[in-house]
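One structure follows; several queries about it will come next.
Heads up, one of the protein chains got dropped from this complex, but the rest are sitting where they should.
Up next is chain A:
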């Protein structure tokens, strides 16, 4: 655990260094596309004379100077399957983004959707040594949370303090400086499979880049596509990607649950390809061009040339009606949404005060999806797209890029994580200087 703690701390320091240098790359490793954005930081926000929320909620301090997308290869279910192929795809995206930005990028913040994320809610409490809460106390209460058994070969991806309670007062965002006797905290911990993270590390290292942070794509797409009141009052973001569908639940501006369904748009495409006996790329084109989930009577007469290049005249001139296409697509879409519904139910989404659901990701562009989702997920469903960022090229403003944009926001305004706090003094090894100082302070 300490090993991961150290590596996360190292990544955090690297992110700081990158921000100081002024350029950092954002890499969204998806199953259908790999997007790379190059951010340039303009330093601390100007005209920030008062504390509080600055102009554009602090988003004006960076600009996107390079953006590139490439078709993903070697990635399935949001996990890296073929290293060399993925490495090439990353190289393609990074090179194009660098070329557009005309700067060299050394630090990369990456997100991925797979690796079977599992959420744990942890709680811990301590008695305060003196009545005022210090940063050291926050570290102690975080350390006091009992570590769940996350299983073999799994690692902690996010560990964020969600809520602090001081005596009987709960819902504190920042307890430092407050007075009380007993400090309790709730922490949300997201664990993923270690091998996936290691593969990612390795791939990015092979591209001569340094990994300055990793995030779950369900989390970051929630950051970018939920509006403020949804994040505050409780909402779920369903990021329908190519190989995996990420689910994240937010309340009080904190993520409290994240999960991923290992199904996505690629499965719809595969269904079409199998059902109509056509290649995957044709199936993909037909899906995006003619796809839908609600068949009307007009769709019976709407014939789609599915073509083929087999040399067989009859095979090459097949046509299907749009109804048939919808008939293939709809069960799979329903399956994905029902699976998401099951995950949300398991997480206790019904108990949230507001049950807004936001669909985003490339799969959410499917025609008529909002109607179908309303029937499965409940009435409060809307389609989301990335918000709150300037200077995006028009090509990357679509919902497919909500996790990339969210990663930009995550890079600039990271949530405090467990490893951002110092190790409590008690956990230091014996003979540590700090421990000696504490002993002196306590006894003299």
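Going forward, contacts are C-beta pairs under 8 Å (C-beta built on N, C-alpha and C of every residue); 3 or more make two chains touch, one makes a residue touch a chain; residues count from 1.
We take it that contacts and distances are computed from a predicted model.
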item	value
Listed names "Fe-S cluster assembly ATPase SufC", "ABC transporter permease subunit", "peptidoglycan glycosyltransferase" or "Cell division protein FtsQ", matching UniProt entry of the absent chain	"Cell division protein FtsQ"
Residue touching the undisplayed chain, where the options are A:10, A:65, A:103 or A:172	A:103
Residue among A:95, A:397 or A:412 touching the omitted chain	A:95
Contact partner of the left-out chain, one of A:130, A:314, A:350 or A:442	A:314
Option touching the unshown chain, where A:42, A:208 or A:228 are the choices	A:208
Chain A, residues in touch with the chain not shown (by the definition above)	70, 88-89, 91-92, 94-95, 98-99, 102-104, 207-208, 312-314
